[in-house]
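First, the structure itself, so that you have it in front of you.
With one protein chain withheld, the remaining protein chains of the complex are depicted in position.
In order of appearance the chains are A and B, and numbering begins at 1 in each one.
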Amino acid sequence: MTEPLLAERFVLEEVVHEPLPPEKRRFRSRLLGLWAVLVYAWLFAPIVVVVIFSFNDPAGKFNTAWNEFTLDNWADPFQRQDYTEAFLTSLKVAAVACLVATVFGGLMALATSRYEFRGKGLVNIILVLPLTTREIVMGSSLFTLFFARNASLGFTTVVIAHILFCLSFVALTVQARVRGFDWSLEDAAMDLGSSPWRTFRTVTFPLILPGIAAAGLLSFALSIDDYIITSFVAGDGTTTFPMRIFNANKTELPPQINVLASMILLVTVGLMGIGAWRTLKRNAAAS
Amino acid sequence: MSERPIDPELAAAIDLARRLSRRRFLTRMGLGAGAVALGPTLLAACGGSSGGSEGSGGGGSGDTELNISNWTAYIDQDDDGNAKASGTTIDRFQEATGISVTYKEDYNDNDEYFNKNFSPILGKGKTLAADIVCPTYWMAARIIGLDWVEELPLDDIPNHANLLDSYLDLAWDPGATKHMPWQAGITGIAWNPKLTGGDITSIEDLYDSKLKGKVSFLTEMRDSVGLTMFGMGADPADADLDEINAALDKIEGATSSGQILKFTGNEYLRSLENGDIAACIAWSGDIAQLDPELGIQFAIPEEGGMQWFDTMVVPKGAPNVPAAAKWMDFVYDPENAAAITEYVQYVSPVKGVKEALEAKGGDAAALAESPLLFPDDETLSRLSVFGELDQEDEIDIQARFNDITG
Partner (left out) sequence: MASETSLRQGRKAPYALLSPGMLWLILFFLVPMWTLLRIALSEKPNAFLPDYELTWRWANFSDAVDRFQPELVRSFAYAGIATLLCIAIGYPLAYFLAFKAGRWRSLLLGLIMVPFFTSFLIRTIAWQTILGQEGPALGLLRALSLVSVTDAIGLTRDGAFLNTPQAVVGGLTYNFVPFMILPIYVSLEKIDARLMDAAQDLYSTPAAAFRKIVLPLSLPGVFAGTLLTFIPAAGDYINAELLGNVKTGMIGSQIAKLFLKESNYPEAAALSFIFMAIITAGVLIYAKLLGTEELAA
């Protein structure tokens, strides 16, 4: 589960590039270029299908064969009440999970990267463990916990689980981004008479904000996409969007699913774009 | 009252299940003893319950709200797929009673619902949010046996009288005082003639190497094993352990040889439509709901077919029992039941549905003639309900079946 950690570093950080090595082996370059085109085509094939089929007017219950172009699905993306409800549940879960995980995880990252203290190694291990634990194990362990503690499965248990798997992500993402910061800036501010709170607000927070924002976005994306863990801890009427799709895809696949999925795509890509643009601007200003 | 063509035969089929379910009584006795042994824990769980506002046992008296958990695509919807759109059964119920209905299609699997909701919640004396859930007959029998459901307030359900008589003497719920059937159906075989090149009339055809790798079976153990038993000349209603194991052997062989491609729930529909499989074990209503232009065929195999029904039960301690009663009464009105039948195209357990459909005329009247919705005596004589299994046997068989299905 460490994946997007890397991802976000690239997307948001790697915008400054170095000069290219001199171009000599033209043929090999072309071959590599061709390979890249093929790989990108492969990566985007399902997405293209999802987006194209959001404009389909399917003949039967399954939106899997092309029938007729229509804009109706986009005109009324929330037409299917049951999917919309599940979608809203997912948004609610993701919002709460992302908020709590970002705050808790951000604080943890601050503690581990700024302070030296006893037990730091242990804390780091406990932080990494959830990431190496597979979803199926995490889901089933939470299931047994709620079961053993007589907790009814529902919205609360889903949120608890989502906060859990976002937490380590946030902490490690922020940690990775603030590594190497010059914390003596804080001391300087304090020496100049700034109060601790003011120092945090004007020095520390702006420093960690990009990391926090990226981590928040990631945990939102993780939460809204999770199926395996959720399937273990959701019950008794709480259905998230991925669960709804997984269960309903047996009897139907309405095009609204494609519309909602395309919307998630647009929003996350949009947010990513804003992030990248801001970093670009900052880097440009810095240089 | 039992002059409907459906009655005597359905009665016969269910009778058989009932005869076999005498064992159930013993099982229940066994459970009773278990409950005594586990007494302290259970009692503590009951006494200390803080889960539901109503506590356990009593059942709530709410009649302004109603929460229903059902299988997907199991009630009438408008063309856009909204089950609560104007004119649908739920909408008319809300209009008529002022009760606001929360209808969730989150009952996806009997075992899964049992392990996530019934057992951990009801089994510890707490309450579910749902007022009505729709387990299949054998699961309903199980949770009724475990005493995890409310007795239905039959006085508030006058339309209970419309329940087909054959459902009234099930050993696990005589008089149907703890459950009301929702829809019944037939398990048979479906095929795509473009791919099979001909009709599939026998279960053995599914095992024919001509269809190798083009066949799917159902993850519902009783359907896959039951049909195979028919094919081997046994009657699944007897639930004979040796015969069941022989059928499992046969399924296992066909799985490892690559004859059976997949075990599925309703998703066989899409595979059949897309041509990824050529023939499969299927549920009658699913096929009836399909677009006829696809040309998908359904038949009860010549050796025999499985019969089953899903139920409505009120879980113990449900907050809105009166509202649940009103719902059951509403959907047991023949007119309302006919509206549901017209959409879901399963066999209705309600008397007078055929007449109601005929009275509607048009397409509805055509449905009244459908042998899959209103099977004739000859058809019914070829159907069986899977016999009752001991708890131990059921777990062993299910485990073995799960190993086979991968």
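One rule holds in what follows: contacts are C-beta pairs under 8 Å (C-beta built on N, C-alpha and C of every residue); 3 or more make two chains touch, one makes a residue touch a chain.
Predicted, not measured: the structure shown is a model, and the values here were computed from it.
Peer 1: In the full complex, which residues of chain A touch the absent chain?
Peer 2: Against the left-out chain, chain A lists 1-7, 10-11, 14-15, 17-22, 25, 28-29, 32-33, 35-36, 39-40, 42-47, 49-50, 53, 64-65, 103-105, 107-108, 110-112, 114-117, 123-130, 132-138, 140-145, 147-148, 160-161, 163-164, 167-168, 171-172, 175-176, 179, 183-184, 186-187, 190-191, 196, 199, 221, 224-225, 227-228, 231-232, 241-242, 245-246, 249, 253, 257-258, 261-262, 264-265, 268-269, 272, 276.
Peer 1: Mind pulling the chain B residues that touch the left-out chain?
Peer 2: Missing-chain contacts on chain B: residues 31, 34, 38, 41, 109, 111-112, 114-116, 119-120, 123-124, 142, 146, 213, 255-256, 258, 260-263, 274-276, 391, 395, 398-399, 402-406.
The rule we apply is simple: only the chains that are shown with their structure count from here on.
Peer 1: Which whole number of Å gives the spacing of the CA centres of chain A and chain B?
Peer 2: Those two chain centres are 40 Å apart.
Peer 1: Where on chain A is chain B touching in the complex?
Peer 2: 59-62, 64-65, 79-82, 146-147, 150, 152-154, 235-237, 239, 247-254
Peer 1: Which residues of chain B touch chain A in their complex?
Peer 2: Interface residues on the chain B side: 45, 51, 67, 69, 72-73, 80-84, 102, 104-106, 108, 116-117, 120-121, 124, 126, 128-130, 264-267, 269-270, 273-274, 286, 290-291, 294.
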